[in-house]
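For this depiction, one protein chain was excluded, whereas all remaining protein chains were kept in their positions.
A, B and C label the chains in the order they appear, each numbered from 1.
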Amino acid sequence: MSSYCGNIKFTVFGQSHSPAIGVTAEGLPAGFEPDMEELSRFMARRAPGQNLYSTQRREADKPEFISGLFEGRLTGAPLTAVIANTDTRSKDYSELRIKPRPGHADFTALTRFGDAWDNRGGGEFSGRLTAPLCIVGGLCLQLLEREGISVISRIAEIGGICDEGELLCSTADKDFPVVSDEAGERMKAAILSAKSELDSLGGIIECAVPGVPAGLGGAMLDGMEGRIAQLVFGIPAVKGVEFGAGFAAARMRGSENNDPFRMEGDRVVTATNNCGGILGGITNGMPLVFRAAIKPTPSIAREQDTVDLSTGENTKLVIRGRHDPCIVPRAVPCIEAAAAIAIYDALTEEKKK
Amino acid sequence: MSSYCGNIKFTVFGQSHSPAIGVTAEGLPAGFEPDMEELSRFMARRAPGQNLYSTQRREADKPEFISGLFEGRLTGAPLTAVIANTDTRSKDYSELRIKPRPGHADFTALTRFGDAWDNRGGGEFSGRLTAPLCIVGGLCLQLLEREGISVISRIAEIGGICDEGELLCSTADKDFPVVSDEAGERMKAAILSAKSELDSLGGIIECAVPGVPAGLGGAMLDGMEGRIAQLVFGIPAVKGVEFGAGFAAARMRGSENNDPFRMEGDRVVTATNNCGGILGGITNGMPLVFRAAIKPTPSIAREQDTVDLSTGENTKLVIRGRHDPCIVPRAVPCIEAAAAIAIYDALTEEKKK
Amino acid sequence: MSSYCGNIKFTVFGQSHSPAIGVTAEGLPAGFEPDMEELSRFMARRAPGQNLYSTQRREADKPEFISGLFEGRLTGAPLTAVIANTDTRSKDYSELRIKPRPGHADFTALTRFGDAWDNRGGGEFSGRLTAPLCIVGGLCLQLLEREGISVISRIAEIGGICDEGELLCSTADKDFPVVSDEAGERMKAAILSAKSELDSLGGIIECAVPGVPAGLGGAMLDGMEGRIAQLVFGIPAVKGVEFGAGFAAARMRGSENNDPFRMEGDRVVTATNNCGGILGGITNGMPLVFRAAIKPTPSIAREQDTVDLSTGENTKLVIRGRHDPCIVPRAVPCIEAAAAIAIYDALTEEKKK
Partner (left out) sequence: MSSYCGNIKFTVFGQSHSPAIGVTAEGLPAGFEPDMEELSRFMARRAPGQNLYSTQRREADKPEFISGLFEGRLTGAPLTAVIANTDTRSKDYSELRIKPRPGHADFTALTRFGDAWDNRGGGEFSGRLTAPLCIVGGLCLQLLEREGISVISRIAEIGGICDEGELLCSTADKDFPVVSDEAGERMKAAILSAKSELDSLGGIIECAVPGVPAGLGGAMLDGMEGRIAQLVFGIPAVKGVEFGAGFAAARMRGSENNDPFRMEGDRVVTATNNCGGILGGITNGMPLVFRAAIKPTPSIAREQDTVDLSTGENTKLVIRGRHDPCIVPRAVPCIEAAAAIAIYDALTEEKKK
């Protein structure tokens, strides 16, 4: 099922070229008054058409709340928000029904759903479907902020170029969300270079939740790693998720990787944070930190090898249309959204006791 | 919740020193006749006490099916299997209630559950709780085998030493599950060396599902990556999961990372498998491949820094008892179990249509 | 949660006066081509404004599928259908925020959700929200028809006047869905009489599923009675549900109530059907039969006793607006919808094996 079923439940719906996309969500608190300006600013961070580094399509991405909102507050009934699909050029996608794009869901979706699948614009596999995720995530971010919990993130790497410095505060106000603007400039140059070569780049996003309280999560399937990963892998193009030192921890010794406890005033902290703020699946009060690997945009303008499903023969494909040479900058708020949902969900559970 | 709720549902229960551990599962097919010998062999692969590289505790790990099995076949009713806890030395753990072990759940579980938490042997956070996971997973492996689908895996890396060669067939019959026995010898030496230094090692496990059919999974939260990751992160000590090229894909260009389609007879295949057999969250018929990062065993015999929760002061801790210097070899079948559950679950869903 | 979470999952959303009402559903089969004319006819049976016996409000109740439908077929992605709210007179409901209507959710919803609750038109407690239920249910009815399974129903009783004859075939084509039109005339007269006295009537709806296959459902919480009842009680105004002889069975002896088995050709049937086609929670192949008690419409034009929540004093209330003097005729398709969902859901599960 395409639904998230925790204490919060939601289903993202819509295809790239259906009348609308949106989300139906339950479990957000009655009486909560979302800051719609703030939500718009958050949504704008993933919207296309902003600069040279992303696709030139224009999408308002303006959610209309058709249910569950009254006089600016959540009523307690299921919330449904929709975004109309307007700027769609359906003709671009007709060929792809028989010539699946490498790296895309065309072949697998046709295998799974058969002819009925709506492949226009990639159907429900379009990155556009992260907009509804950002609606729920944006609301959860605001709910977390009210508890003093911020979710921050940055581009940690693009095309092998690493950001520099530590992620200590939000990069949300930046045009290009990195800590080191100088490193950011090099990343931008790399993106433009790949674009000019009709190619694309991937990267890594780092996300941190500095103020998360200790005691969220639980053992095994209740653990925060799995709960967050389930949502983060829900974002198209994510191919890896690691917490704290992650894969690097696999190369450490126990004596290096273990984070020693120590007192900081009357608070228990750890000297290092290799565990990414999670021990035994439960937050330990240190910043929760994870990284997500984003693959390079599969839509590239170069000719690629593929097959013709109507003839069963090998063929070539040139993808037309406007595509992001690097999806990483626009994926940053999506990662924050996914993290915010998982953490707010765990916080809700905590209160239940 | 500590339950998995897909088409198959199960809850792992028990603590390290409770009367028993076990699992209650629903959704496995009525009439299925498990090969109990095969299940025992599978369970034995994660059991402790087998060799120098793992703990010397002896645990029979013999599941007793107290419900849902009749004359050797599943009845269709919920299945419950239990493993009695026998070889427990509760006195070893008394000190840890006030001096949490670095890298362990002691501090976070006490924060979450309070004094009521059963910390003996790590409670429900013990690696021992992967035994019930292996019961369900072992049954799913057999069910997949009947459909011609094998789940294979290997130690890809321990302490920075990489296995060599490709993972093409099962390593389950090997004492040390690697492709290159020579690399395996070097890993074993590294483990013994770390052990002699009162330290521990982590590593990486690679898992592949060569015969998985195309068409399992779906978009976003229905994607196979998230469904597998949710289960794999349920295994204690896993801190990272990546599919196909994973984090390495983040450093590739689209033209490198995209797997070109081509015909192989009348079958659509891809020339490379950077996507790990999953496109748009749906299997493409190529081997499903993922890797899991396992942190080094946190229980090491060296003195470590921790805090005394009763006094609020910094202190030192020496962990006593028998512990694995490297949990990676015993984690291999657990990873297979987690993968098997996710894939059989998706296969069940497929049939529903 | 306001969601149904079986093999099919759906969430009904919207309030009586929100921009729209609708439903988001998952688990209906990709490739299914709904007969939209048929769905409209089904929806029309619960729509208001049809005759003297129901409210004179006009609502098109025309669902727009904004997601999950492509070229007339279900794509396999989540389905969302919305119905715009147009003919709303919000001013009618302002007083009710402080003077809760007897028999309505005004008082309880304000207690549960506080000031944020959207009470206009009864909010999410309005009978209008059964329209989205009828969208999902109407699709399930069509899916069942394709398997040769019909869901039929009738008004069994209104205001103490019983229908006559047995429910053997559909009454859907009738203006007033009873078996005996003569009994129906007496019911209509009773409704008009109650209406003229500024009062309302309740009744009982009988629903049968003649072609349901044996073997759907399971023990205890998997039983068809509970699965159907959960959905039927989701329809506002339902206060009782009984299967087969139901409450009458409680007064029989075992020798009377037990349905003897016998062969009919090579098929096992029962001589009577006191169990309503369900034994041990599983269908036995005889018609599945249940009855639902519908309370009289709480909105009556008479002056009633209530309280003023702003002053904490007893007061009087006269409800204005247009209301059904008897909701039973319009509830008939809703009951069919609920039954169809539960049965199609169980059928889907069956296929999964």
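We adopt the following convention: a contact is a pair of C-beta atoms (placed from the backbone, for glycine too) under 8 Å apart; a residue touches a chain by one contact, two chains touch by 3 or more.
Bear in mind the structure is a predicted one, so any value in this text is a computation, not a measurement.
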item	value
Residue in contact with the excluded chain [from C:Glu37, C:Glu71, C:Asp173 or C:Asp305]	C:Asp305
Contact residue for the chain not shown (choose from C:Pro63, C:Gly276 or C:Pro329)	C:Gly276
Among B:Phe42, B:Trp117, B:Phe233 or B:Phe290, the residue in touch with the chain that has been omitted	B:Trp117
Positions on subunit C where the hidden chain makes contact	1-5, 12, 100, 102-105, 107-109, 111-112, 123-125, 129, 133, 157, 159-160, 194, 199-204, 214-223, 225-227, 229-236, 238-247, 249-263, 266, 268, 270-271, 274-276, 278-285, 293-300, 302, 304-307, 309, 312-314
Interface residues of subunit B (partner: the chain not displayed)	1-3, 5, 9, 11-15, 18-22, 24, 26-27, 30-32, 64-71, 73-80, 82, 112-118, 120, 123-124
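The rule is simple: only the chains that are shown with their structure count from here on.
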item	value
Chain ID, smallest distance between chain and overall C-alpha centroids	A
Inter-copy rotation, subunit A to subunit C, in degrees (Cα atoms; steps of 5)	180
Farthest chain relative to subunit B (centres taken as mean CA coordinates)	C
Chain centre separation (subunit A, subunit B; CA means) in Å	26
Centroid spacing, where centroids are CA-atom means, of subunit A and subunit C in whole angstrom	39
Junction residues of subunit C - those touching two or more other chains	30, 76-77
